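Pasting a structure below so you can have a look.
Every protein chain but one is kept in place in this view of the complex.
Presenting chain A:
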Amino acid sequence: MHSKQSKWLWACALLVYGFLYLPLLIVVVYSFNDSRLNAEWVGFTTHWYGVLFSDEQMLTAARNSLLIGLVSSIFATFFGTLAGLSMYKYRLRLLPVLVLTPIAIPEILMALSLLMFFVTLNFSMGYLSITVAHIAFSIGFVAIVVRSRLQGMDESLVEAARDLGASPLQAFWRVTFPLILPGIIAGALMAFTLSIDDFVITYFVAGAGASTLPLQIYSMLKIAVTPEVNAISSLLMLLTLALIMIAAKLAPGALRASH
């Protein structure tokens, strides 16, 4: 590679990385700004974190989000792991379509069809409908991670276990399951992150009165923004970063599988 050309390329790349990270950095920096406006830097303060931790509504929303994330990721991991196993082992026509389409279509389509479904069936809108919807859109992500883990697995290990007299079930629990467990955990972490982050689908199926962190942040962005939003955003980024790092350690392919 010519050094002149490579310098020019590196400059381009640095600009793009700057474009990706600078906005997020600004959010974090302004969370420590001693001013109600996200405009000029006035001075350092941790005031907004104090405001955040005494904001009952925000804390309730955070608790709701964590609970919904926990419950929906457990169910999504169960269904998603089975779907990944099935897509790897059997050639069903319908399942891959049902698993992969929710990932591919614009979110608003799934959000509105679920809204119609819940309203028509008189399903009470609230935390249950949110959880049900989150499970539905997370299954595909878990399934993809689990399937890619299975594809990377050495099939002869299972055959060896079978030759040594293990039943199919034993071979699964003793050989396959431990090997794909990192993928399952990575999928679970992804489902949890997706649930905590989801705004569009939650917004449409939440009904009146239910609140999650993204809904709470949205209403503040719409009505009155204070740097409290920056504070909660910074903490949320920290949490997501930690979860994603763990997921990446467990299943290096997991992050890319979602794209």
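One rule holds for everything that comes next: a residue touches a chain if its C-beta (ideal position, glycine included) is under 8 Å from a C-beta of that chain, and two chains touch if they have at least 3 such contacts; residues count from 1.
The definition used in the following text is that contacts and distances are computed from a predicted model.
The subunit not displayed here is recorded in UniProt as "Spermidine/putrescine transport system permease protein PotB", chosen from "Alpha beta hydrolase superfamily protein", "Molybdenum cofactor biosynthesis protein MoaD", "Cytochrome c oxidase subunit 2" or "Spermidine/putrescine transport system permease protein PotB". Of the candidate positions A:P106, A:G165, A:P178 or A:G209, contact with the unshown chain belongs to A:P106. Touch with the chain that is not drawn comes from one residue among A:L9, A:V42, A:L67 or A:I246, which is A:L9. Of the residues in chain A, those that touch the hidden partner chain are 1, 5-6, 9-10, 12-13, 16-17, 19-21, 23-24, 26-27, 30, 37-40, 78-80, 82-83, 85-86, 89-90, 92, 94-95, 98-99, 101-102, 104-110, 112-117, 119-120, 132-133, 135-136, 139, 143, 168, 193, 196-197, 199-200, 204, 214, 217-218, 221-222, 225, 229, 233, 236-237, 240-241, 244, 248, 252, 255-256, 259.
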